[in-house]
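Removed from the display is one protein chain of the complex; every other protein chain stays in position.
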Amino acid sequence: MEFTVEQVAALLNGKVEGNGSATVNRLDKIQEGMPGGISFLSNEKYENFIYHTKASAVIVSKNFQPKKDIKTTLIRVEDAYTGFTQILEAYSQFTKSNKSGIETPSFFDQSSHIGEGHYLGAFSYVGKNCIIGNHCKIFPHVYIGDNVKIGDNCIIHPGVKIISDTIIGSYCEIHPNTVVGSDGFGFAPQTDGTYKAIPQVGNVIIEDFVSIGSNTTIDCATMGSTLIKKGVKIDNLVQIAHNVTIGENTVIASQAGVSGSTEIGKNCVIAGKAGIIGHLKIADYTTIGANTGISKSVEKPNQTLFGYMGMDLKGFLKAYAIFKNLPILQDRLRELEKKQ
Amino acid sequence: MEFTVEQVAALLNGKVEGNGSATVNRLDKIQEGMPGGISFLSNEKYENFIYHTKASAVIVSKNFQPKKDIKTTLIRVEDAYTGFTQILEAYSQFTKSNKSGIETPSFFDQSSHIGEGHYLGAFSYVGKNCIIGNHCKIFPHVYIGDNVKIGDNCIIHPGVKIISDTIIGSYCEIHPNTVVGSDGFGFAPQTDGTYKAIPQVGNVIIEDFVSIGSNTTIDCATMGSTLIKKGVKIDNLVQIAHNVTIGENTVIASQAGVSGSTEIGKNCVIAGKAGIIGHLKIADYTTIGANTGISKSVEKPNQTLFGYMGMDLKGFLKAYAIFKNLPILQDRLRELEKKQ
Partner (left out) sequence: MEFTVEQVAALLNGKVEGNGSATVNRLDKIQEGMPGGISFLSNEKYENFIYHTKASAVIVSKNFQPKKDIKTTLIRVEDAYTGFTQILEAYSQFTKSNKSGIETPSFFDQSSHIGEGHYLGAFSYVGKNCIIGNHCKIFPHVYIGDNVKIGDNCIIHPGVKIISDTIIGSYCEIHPNTVVGSDGFGFAPQTDGTYKAIPQVGNVIIEDFVSIGSNTTIDCATMGSTLIKKGVKIDNLVQIAHNVTIGENTVIASQAGVSGSTEIGKNCVIAGKAGIIGHLKIADYTTIGANTGISKSVEKPNQTLFGYMGMDLKGFLKAYAIFKNLPILQDRLRELEKKQ
């Protein structure tokens, strides 16, 4: 899609200085700006690029005072960063979320219901007794089992599998090939060394405004519900085991894992590859560093934990600094021993 | 589905005390019991909840002696936990495994064969020369390549990809979006710094009673077979590389990984995020802790290994306790040095 600079300025309530009839069809970083692209200048560090950029237009804040000649066209707005974000969102909606209607073949059990403004991609599957709200986009190869409830304005990307009895709120987005609601890993050891599967009859409940990345797995509860609360953001390749609770607005980065029945508080930040064992409670506002292992509950909120067994960050860094120099420390000890 | 308490008691050969005509349609934890739910009391720790629970019925062992008034209905059985497990299984079979028949469109090459009592979900794909046994459930979006053999009573969940030449036994369950039999990661370095793929022409063999989680990957062998023996249980997001052997009844938790050609013995337990490098042998009955790295073969059975490089668990914990206090140890050393 192509727009004129004037059209973009109108969307932003901005004022054009320069060639308003130039056309743009792309968003560029200011340091990589090329004809046909639109950039923004918000951080002073990048100011120098505006005097050389080949972008067709640059969004600037209304009080921006150029120190040299400007060759590109300016769009002056209240705040440049906010303005650019508005364009990002508009662009994103045009390009990524403009799907609607029903593609064929798709499979939609007649006992289920989907609201208005929907998109059902080809090869999508919706089982029995599902209730899906308004303005939901179900992309190709999505599987939705039986008795699933989904609120309004959700985007379920290609290949996502939502197993029976899952409940999802409104304004949720689940990225490709993620699995929600498959069986928890529960097996009872038998006396002959084999294991017997413990039936997993619970479900997953995902509240509003939750985002889940690609190829992530969220298991159903053995009984009751695995619970992902409002506003949680989960990245790619994350494991959430059965009966886990993730508190509101907690963020979990890629390849982290949370074992069974652990309860994580609200507004926590769990970095990439962190692992938390089962049956723990993690206090609100806890930060867990990358690749950190947590094997004990965290009772005091607002701590930052780090390291192989989840120490206080400062304590870990001090200990680790000495670990790196253990050969020297050992030499000093030897030296003392010799002197005895 | 709704049942009366009497019907549930009949299934369990139990005796009702209270209102047998109440209807139940859900399983609840006793501490969360609500009308319409059925719970159980097995562990004494939870006894107090039975006097307050709102569950419509609670399963108890035949010799349970209430210490206070009971308001809920009791179902007395030989053993409360076993009774509840029976219900779990019945419930699970009703809700999760009751699929049968062929949904359309699906793709089934005419050179392949599937036994009686099958379910073939919409958009499932079965290639050439496959032999699938009786009572198998192939869910939507499953891909089965050419020359695949699957035994009886298997459940292949939505989106699983089973690549050509894979052999799977009976009573296996593979959860959504797992990949079995894709190419091993084998590349021969060339003199110009590039890599050339080594054709991976082997397959994967999975024996009976194996369970595999969601979004897991099991690569085919370069030649010969990657082998998952009888009774193995594998969790979500696990990596099993080419030519690996996993011994009978070994359990592998989420996000663990086993590199190429490693042989793991029987009845091992490999915890979450553990990593085992290639070409090792791990003895029977080995326990490998969470996030543990194993870089040497384990010859003696029955050990528990832990830590970044897989030490004996007790040894690791002792060393780690001192690691945490390295700054203090260094101070003590300094103190001694000053006195010289």
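For this structure, a couple of remarks:
Per-chain residue numbering starts at 1, and chain names A and B are given in the order in which the chains are listed.
Here is the rule we use: contacts are C-beta pairs under 8 Å (C-beta built on N, C-alpha and C of every residue); 3 or more make two chains touch, one makes a residue touch a chain.
Note that the structure is a prediction, hence the values are computed from the model and not measured.
Which of B:3, B:139, B:306 or B:323 touches the hidden chain is settled by the complete complex: it is B:323.
Interface note: of A:175, A:242 or A:318, the residue touching the hidden chain in the full complex is A:175. Of B:29, B:76, B:99 or B:141, it is B:141 that touches the chain left out of the display. Looking at chain A, the residues touching the absent chain are 27-29, 32, 85, 88-89, 91-92, 95-96, 103, 105, 121-123, 139-141, 157-159, 173, 175-177, 209, 211, 213-215, 231, 233, 235-237, 248-249, 251, 253-255, 266-267, 272-273, 290-291, 307-308, 320, 323-327, 329-330, 333, 336-337, 340. Interface with the hidden chain, as seen from chain B, comprises residues 105, 107, 123, 125, 141, 143, 145-146, 159, 161, 163-165, 177, 179, 182-183, 185, 187, 193-195, 197-201, 215-217, 219, 223-224, 237, 239, 241, 255, 257, 259, 273, 275, 277, 293, 295, 308-309, 311, 315, 318-319, 322-323, 329, 332-333, 336, 339.
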